[in-house]
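Excluded from the complex is one protein chain; the other protein chains are retained at their positions.
Moving on, here comes chain A:
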């Protein structure tokens, strides 16, 4: 098999593969920077919880549209995700529970409710679709929605970048200069929900966060500045999407899990070969004179 057959033919021959690739590129560009900020805010598991929290809304959208409709499921997911975010925020501010604990409580309830709705009114195949996604079934309209979310996400992130960064590393300072930390936190949660919805059809509710967190973890192992982290995170997500699709095509694997597994392999490789990884401990690096 030539390199052309290996890397190009799957995409040149099949429209669904091309659409899946474009979806992966868009998801990587949108989710990469969000994942880095999530990780730096020590909210990695909140992202995971949120991806489950959108399920009941998406399930209702799925049933209302009579099948897979990213618009209907997206709208339902958005409402469910934001409701869980706001309720968790409210519980965190008014009780002794921390944000991760209140998120855990709400997402478990959401996940259970979502699975119940889909399994009660749909088939087990529907449930599999919702839980694990079907990236090869993405149509042009879904692609447009993902592109819209990615564009909106990047533009919003660029706009709120500075206060979001300050809110993340020195929230007391932001409050003291009159910055509205709560507003930026909410906008950030909104971006997370939107990006999870974009990733929903591709990777399903259980793995939608995979395109966010694994690339972000890889980026943190290789770089030390925020812009570089975001760039490496995007690159990792995009490469995972491309390699994952190629591998799933040639090996006959399910595409979504293969993409996430490729990202996981890059993560394990980075743990070993990264600047602070296992290999670096085997070799002593020369130190500077001063």
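The rule is short, and it goes like this: a contact is a pair of C-beta atoms (placed from the backbone, for glycine too) under 8 Å apart; a residue touches a chain by one contact, two chains touch by 3 or more; residues count from 1.
Please note the rule applied: contacts and distances are computed from a predicted model.
Novice: Name the absent chain by its UniProt protein name; which of "Ethanolamine ammonia-lyase large subunit", "ABC transporter", "Spermidine/putrescine import ATP-binding protein PotA" or "Serine/threonine-protein kinase RsbT" is it?
Specialist: Cross-referencing UniProt, the chain left out corresponds to "ABC transporter".
Novice: Among the options A:66, A:178, A:252 or A:286, which residue touches the chain absent from this view?
Specialist: A:178
Novice: Looking beyond the chains shown, say which of A:73, A:91, A:130 or A:166 touches the absent one.
Specialist: Hidden-chain contact among the options goes to A:166.
Novice: Tell me, which residues in chain A touch the chain that this view leaves out?
Specialist: On the side of chain A, residues 40, 159-160, 162-163, 165-166, 168-173, 175-179, 223-226, 229 touch the unshown chain.
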